[in-house]
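Have a look at the structure that comes next, please.
Only one protein chain is missing; all other protein chains are in place.
For chain A:
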Amino acid sequence: MTGILLVSHSKQLAQGLEKLLHSLSGEDVFVESVGGVGSLGVDATMVMEGLNQLTDMGSTEILVFGDLGSAILSAENAKDLMPVSARVHVVDAPFVEGAVAAAMSLSTGGGAEEAMAAAEEAYQIRKR
């Protein structure tokens, strides 16, 4: 099972996106959100906690989405320096659109690779 980890400088922002993903693609997709509470920001430890929650739920692959550059740096650090049992992919995609594309792909039977491709593709889809 593939899980989605949302990493934001603001936990509220990540949680809001988590709700959106569940409303668009159903409750079956594993989504976790981590981020700053009170003081905004993100670090590798937060990411690691999110990864652990998803592996505990049974995720064997995890797609990680970040809001700004340092969320991605923290995710890469967690991936390299704090290993978990799942395969972790740090995805280069827009935070909202990418995560939505991945969740919809997963909820319709897509695997991790397919969901990741859908997320990266989201950069190309213009809004107007």
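Brief remarks on what is shown
Quick note on the criterion: contacts are C-beta pairs under 8 Å (C-beta built on N, C-alpha and C of every residue); 3 or more make two chains touch, one makes a residue touch a chain; residues count from 1.
Note that in this section contacts and distances are computed from a predicted model.
The chain not displayed here is annotated in its UniProt record as "phosphoenolpyruvate--glycerone phosphotransferase", chosen from "Purine-binding chemotaxis protein CheW", "phosphoenolpyruvate--glycerone phosphotransferase", "Sulfurtransferase TusA family protein" or "Fe-S cluster assembly ATPase SufC". When you scan A:S10, A:N52, A:N77 or A:S107 for touch with the missing chain, the hit is A:N77. Contact with the chain not shown here comes from a single listed residue; of A:A44, A:V96 or A:A117, that residue is A:A44. Checked against the hidden chain, the listed residues A:L24, A:V37 or A:L68 yield one contact partner: A:L68. Residues touching the missing chain, restricted to chain A, are 36, 40-45, 68-70, 73-74, 76-77, 80-81 (touch as defined at the top).
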